[in-house]
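What follows is a single structure, and I will ask about it in a moment.
Of the protein chains in this complex, one is absent; all others appear in place.
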């Protein structure tokens, strides 16, 4: 596999596209993160819709430019909606992002994630290493929704998963790794605190949907979303740390949303992890 | 139609009533905004209850002084609860506020909003122009839950809707417009950022419920709720801007809740939009 870093100017271009076109991102996501992910999408400049009733899936997808499926708080009725929305997205040709939250922690989650992977054929799967290892058929185990595996461990299985399912795989960790099975992009994100706030992974998936709506290259879209997450995290950290006291997770989250809103080309040049 | 602005002293009086009596506002609302709307009601001085099980609707309404129905994340079971709660509210004689989130975006939403409008006979319908246009039978179309129509465009249809359904119609936009079909009140709210935070419309509906609990004049109650939204928005903006940096949506939301909590007569005199 070839490997490279993302280019700041490409991230800036995609961010501008999101702000200019304000793509509608349809989310069928978990209860815990609905508000913060909607706010992250709005802060970035996208237009979130949260809707899950089976009867309205086709109509909601009709106004959407991307679909994000997140299995964080599953129930059987919602699984049906995810498949209906996924089928409509496939028919319309808009990208689907799958976040297999907790795959490996229960057979319901693993089974549902696999069924969505095969039935909906998402453009991008974004998860932590443990979830990706589970999907790749490895023995990973999941401790809650945290990852005790590293993105590095997941590299070979992620590549195999990407090739087998023809999907871009985005693995978050200390270094994010995004691969389509041939090309691999790496973004070393070492921002503190982001693991101490619920829904940061889900937010990454939501932003991945927004980026996929404006960039047909799914590998780039997935990588640019993670780059934006990392830049916003560093902006928030430095803004909070400027207060002279070690930042905490409570104040970090609003600062993170402010960073998504204020992010400029200069910030991306300055803070892009690894650049 | 006659047209006028709201009077600061009337807003102060109703705000004092909310704080003094702490009315219980029963919300059947969407998952995305449950927490921020509960917090907005608490910050204002009201007492929010979120409950949706069909079996308990009559008992919960029994302790409530207003009912807010918000169709933002519908499912069939919740529609039944909305009708049961609405019927109980009608029997008890407490005001009902309907927020037809996304009416026009799916036939489920349009149909449900119309059925609630006709079956429950709310005192107030509060939505954006696109949603109100949909209810008024106009061709509006809805792009997500945003409005691409202006409150001005909605004026004639809103008046017709108000007269036909004997309901106060509260249309949010750059200038909020509240009408009972005979009288129309306008509140020019131009606060930045409020469109970049999820649930601000839903919060307006929740506060409308709190105001309707203390003021039997539904037109005034609806207008005073929007006035309080506008004042709190301006207070939050000026408080954030005093930090010397352009505010962002992340920090704005807690500042908005703080403004609801701290709001005094002087703030209303100073910041009431259009006054």
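Annotations
Order of writing sets the labels: A and B. Residues in every chain begin at 1.
Just so we're on the same page, a residue touches a chain if its C-beta (ideal position, glycine included) is under 8 Å from a C-beta of that chain, and two chains touch if they have at least 3 such contacts.
All of these numbers come straight from a predicted model, not from anything done at the bench.
From the options A:12, A:161, A:206 or A:253, the residue with contact to the unseen chain in the full assembly is A:253. When the missing chain is restored to the complex, the residue among B:10, B:152, B:217 or B:258 that touches it is B:258. In the full complex, chain A makes contact with the omitted chain through residues 30-33, 35-36, 72-76, 102, 105-109, 142-146, 196-199, 246-251, 253-254.
For chain B, the residues touching the absent chain in the complete assembly are 24, 31, 34-35, 38-39, 42-43, 47-53, 55-56, 59-60, 63, 77, 253-262.
Assume only the chains that are shown with their structure count from here on.
Chain A maps onto chain B through a rotation of 120 degrees [Cα fit, steps of 5, range 0 to 180].
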